[in-house]
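Of the protein chains in this complex, one is absent; all others appear in place.
What follows is subunit A.
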Amino acid sequence: MGNVMKTILYIIQKEFKQIFRNKGMLPIIFVMPILQLVILSNAATFEVKNIKFGFIDKDHTSTSRALVEKFNASTYFDVLTDFSSEALASASMLKGEVDVLLNIPQYFERDFQKDKYNTLGVTINAIDGAAAGLENVYITQIVQRFNQNLKVDLMQITDQQVQAINIETIPLFWYNETLNYKTFMVPGILVLLVTMITLFLSGMNIVREKEIGTLEQINVTPIKKSQFIIGKLFPFWVIGMGLLTVGLILAKVIFNVPMIGSLPLMYLYTSVYILVVLGIGLFISNFVDTQQQAMFISWFFMVIFILMSGLFTPIESMPKWAQTITEFNPIKYFVEVMRMVMLKGSRFNDILPQLSKTALYAFVMNGLAVWSYKKTD
């Protein structure tokens, strides 16, 4: 047993020396992720702001002007353009100069006073469906606040009719009360960085030894497969944990992301999670001959993992079959756990389902990796 450990230590020692001697690699491992965390967390936001707003006022009354003024006062809308005709307005929307178009009909004020009821035409550029949905809500809210009896009549593009309802909703946002997107994004992006770096490093490491021919030299020694693999992966496990630490510090210092949950719990989960990623990386490297191939395959999985992780799009709105696939996405669990523990303060029992699935995943992937690593062919 002592001998087994010693052999592993020799490999770990060698790997660390090689990693820290590689002048091209160190910045990739530590500087790039930090830059990405800072840039992406600030840039990736779901908020829809600076909506380019246009209107056609055929009424020219104090009521219609008051309504336009409501939009002007909103922080979501800017660049108010007054169009003299529908044709001009449509042309402008076609060019992308206007996102939202409000059409105030003639006799708007008169009809409204007479019937106590009226409709307004709203056209939304729905190329970005998610943004259009939000814009729709903003407009409806502004119009309703202007007068409960006004009905927004959404024209063209979407067939969604917005009904004027006289029930006011008072949203209460739990766990992220100010709806700060950074609070939401930083833990997620941190997850991506830890995953990407450990996957790429482990995926390319053994292939590199294949390329330079040292793997053959290792294969003619009596070293056991498991010793070699543990020795190879441990340094990357340490680097992954180091990245988590750097990322958490940045999240706190730069973004002031609340950390309600327990840090040890985050580390416990991450320590198991990184094993999954390393197992996948190693598994890939056993089936390819060059670092280039390893890189492409790692990217392939990375893109699927990221887009199906629930980080950018909610898993609940994916089709059933896609939801089934996400069950096999390690990033999904990591994102869930990080958000749960950091923002909600979830405890061990709360994340137990994710933790046990991740542990099983780690066991399977590393089993496959050891099995597929062949000293003999």
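Keep in mind that, in the parts below, a contact is a pair of C-beta atoms (placed from the backbone, for glycine too) under 8 Å apart; a residue touches a chain by one contact, two chains touch by 3 or more; residues count from 1.
Here, contacts and distances are computed from a predicted model.
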Absent chain per UniProt: "Acyl-CoA dehydrogenase", "Cytochrome c family protein", "ABC transporter ATP-binding protein" or "GvpL/GvpF family gas vesicle protein"? "ABC transporter ATP-binding protein"
Which residue among A:Q217, A:N256 or A:Q292 touches the omitted chain? A:Q217
Out of A:D115, A:E316 or A:D377, the sole contact with the unshown chain comes from A:D377
Contact footprint on subunit A, counting only the chain that is left out: 3, 6-7, 9-11, 13-14, 17-18, 21-22, 212-214, 216-223, 375-377
